[in-house]
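Only a single protein chain was left out; the remaining protein chains are all shown in position.
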Amino acid sequence: MMAEMILLTIATAATPLLLAAIGELVVERSGVLNLGVEGMMIMGAVTGFGVALTTGSPWLGVFAAIIVGALFSLLFGFLTLTLVTNQVATGLALTLLGLGLSGMIGEAFVGQPGVKLTAIYIPGLTDLPFVGKLFFGQDPIFYISILLTVGVAWFLFRTRAGLTLRSVGDNHASAHALGINVIGIRYLAVMFGGACAGLAGAFLSLVYTTQWIENMTAGRGWIALALVVFASWRPLRVLAGAYLFGAVSIGQLHAQALGIGIPSQLLSALPYLATILVLVLISRNRRLTMINTPASLGRPFVPDR
Amino acid sequence: MRIELVRRPQHSALFSALSPFIALGLTLVAGAIMFSLLGKNPFDALYYYFIDPLTGIWDPGNRWQLHELAIKAAPLILIAVGLSVCFLSNNWNIGAEGQFIAGAVAGSFIPVLFPEFQSWATLPLMLVFGMAGGAAYAAIPAFCKVRFNTNEILTSLMLVYVAQLFNDWLVRGIWRNPEGMSFPGTIRFNEYAILPQIWPDAGRAHWGFVFALVAAVAVWFMLSKMLKGFEVKVLGQSPRAGRFAGFSSAKMVFFAFLLSGALAGLAGISEVAGPIEHLNEKISIGYGFTAIIVAFLGRLNPLGIVAAGIILALTYLGGESAQIAIGVSDKAVRAFQGMLLFFVLACDTLIHYRIRIVRTQAASAETAAAGAS
Partner (left out) sequence: MKTRFLTLAATAAAIAFGTMAAEAKVKACFIYVGPIGDFGWSYQHHQGALEAQKALGGEEQVELAYLESVPEGADAERAIERFARSGCNIIFTTSFGFMDATNAVAKKFPDVKFEHATGFKRESPNVSTYNSKFHEGRYVQGIIAAKMSKAGVAGYIASFPIPEVVMGINSFVLGAQTVNPDFKVKVVWANTWFDPGKEADAAKALIDQGVDIITQHTDSTAPMQVAHERGIKAFGQASDMIKFGPETQLTSIVDDWGPYYTKRIKAVIDGNWEQIDIWEGMKEGHVVMAPYANMPDDVKAAAEAAEAKIKGGFEPFTGPIKKQDGSEWLKDGEVAENGVLLGLNFYVAGVDDKLPQ
């Protein structure tokens, strides 16, 4: 019983990471590095909360968050794809702007009880011992995150469109020469990433805690970025990574509650240290990294005419 | 109809100089719109944000604000100067915040663990250790990048959280002031360990600001007049060309990171030994990240960074007076800063590219004509 509840808590912790990371994976597979995940996520969080609060419908909040995430990412897209600005700096600017804007928009919402996206309930299945709640009794966004992961994996590696996207990421010059609309595809990818990040944010403020407070993403956007690299840009590995990270975050709280005498700061630092360690291990094998890294990642693309 | 970018054969000198101003102008306009939407008088708001802190120039009663400006700008400038070297050489050090903390901790160990060591040498040693601590902490992502090919953006960023937690653990545990009623924080530094104020009667500005100016001039000199500066820029723009010239990419990674780490560490120890006078868990409030904006606003030129640092310090101070005077929330400051960076980056495009609006029929006619001839 306790194990099931812990797994549920881990799933809740992992879902926003998974959503944001899957979106960013698609963006990076198309050759664009968008560091603004944190900003897009928090805009989604404030939008989702605000719309849900004012309309009373959490689903409207979710849809609004997705749209706002995509629109916000358009800012980034316009600057990096059309004006060819530096992707790293622009992504950072997006994060800073998102944090500031959301804080301002959300001021009216601080301290308000939110609207919760209720978990699904399938009579008969949800009440099964152990697996019931875990597989059949979670909130809808959890299921979306799993479907999205599988869907993106299938899209990237089993469809022609996915192949096109990957080719744009691997060699945008060749793709352009073949007549592929590099900029157009990248715009779509960036917006998809924004939508996913917005959804992740909505999850935070409508399921995780049903509250709004500024900076509530607390660095999750950056963790999502790390997860994409950690997973070598493969969707199913992102799933594993997100759950691993969630487990470490929750595990440290349990360790405290059990009275294990390790300093809480060390336990809190574990997820970050673990990420660095994994990144180092993954990147060491240059060949492996180069096979999986989209070769055009972060490189500006200006078509010569 | 579409927007097209045509690469300029040479960087436009005109726009190089103009772009930060255009960006500022656009930010002011966007800010005015933002304030109007919030229901506040935009001119009042802009006045409080940008003009009010400067009134000390002609109004002696308000001179203390100029000092506060210097206090706020000093760490921003110091860190941003180091970051400019990093960014110019294509090393993305996003972890300056962590290096700031590392420097503060490294420099603080002298007054905390050896409070009886009180001599003229105390403060200089603290500063040196601060720089060393920041540099050492920056060496970690540098090492990971050179040896393991790990993305330095992510490693340096994760290390920020680690540094914050480590500092938190120190000031609550073994470095905690035994007479502090069990609250976190070290003992107050002894007077030899405190960074003095420049003109104590007029305000709180401390020597950290002087360090910032000196660092800016020194790095500017290196970048524009020395071979090392050339090496930095070449490796940043084309590693291959740099290799042909005999420059080592790997060594540049270390150089850039160690330099910016040292400067960030200096900013850290200056902040701790200056205005705060002890080490506590709240020393880092995002200077390392704001410095990124300062670096770009200053067009990655140390002299420009001095001005940019002062402008961003203005927004902090202005945000406070705006909060009191017209009730604008402090979060507007962050939104402002984000917008500023956006516009700076967008305007920078004009330096490298010319914008052309192309009518599709004309384009196809052109290509047809070009194809025919």
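Note that the chains are named A and B in the order they appear, and that numbering of residues resets to 1 at the start of each chain.
Just so we're on the same page, a residue touches a chain if its C-beta (ideal position, glycine included) is under 8 Å from a C-beta of that chain, and two chains touch if they have at least 3 such contacts.
These numbers were taken from a predicted model, which means no experiment stands behind them.
Q: Out of B:40, B:145 or B:172, which is the one that touches the chain we can't see?
A: Considering the complete complex, B:172 is the one touching the chain left out.
Q: Which listed residue (B:68, B:97, B:231 or B:348) would be found touching the missing chain in the intact complex?
A: Spelled out, the listed residue whose C-beta touches the missing chain is B:68.
Q: Looking at A:57, A:211 or A:232, which residue reaches the missing chain?
A: Of these options, the touching residue for the absent chain is A:211.
Q: Which listed residue, A:6, A:180 or A:240, touches the chain dropped from view?
A: Of all options in A:6, A:180 or A:240, contact with the hidden chain holds for A:6.
Q: Go through chain B and note every residue touching the omitted chain.
A: Considering the whole complex, chain B reaches the absent chain at 61, 64, 68, 71, 168, 172-173, 181-184, 188, 204, 271, 274-278, 280, 282-283, 285, 316-317, 320-321, 323-324, 329-330.
Q: Please give every residue of chain A in contact with the chain that is not shown.
A: Touch set of chain A with respect to the missing chain: 2, 5-6, 9, 13, 107-108, 110-111, 113, 204, 208-211, 213-214, 216, 218, 249-250, 253-254, 256-259, 261, 263-265, 268.
Going forward, only the chains that are shown with their structure count from here on.
Q: Using mean CA coordinates as chain centres, what's the chain A-chain B distance in Å?
A: 28
Q: If we count contacts the way the header does, which residues on chain A are in touch with chain B in the complex?
A: For this pair, the touching residues of chain A are 35, 39, 75, 79, 82-86, 88-90, 92-101, 103-104, 107, 214, 219, 222, 225-226, 229, 263, 265-266, 268-269, 272-273, 275-276, 279-280, 283-284, 286, 289, 302, 305.
Q: In the complex formed with chain A, which residues of chain B make contact?
A: Residue positions touching the partner: 3-5, 7, 38, 87, 92, 94, 144, 148-151, 153-155, 157-159, 161-162, 165-166, 168-169, 172-173, 289, 292-293, 296, 329, 331-339, 341-342, 345-346, 348-349, 352-353.
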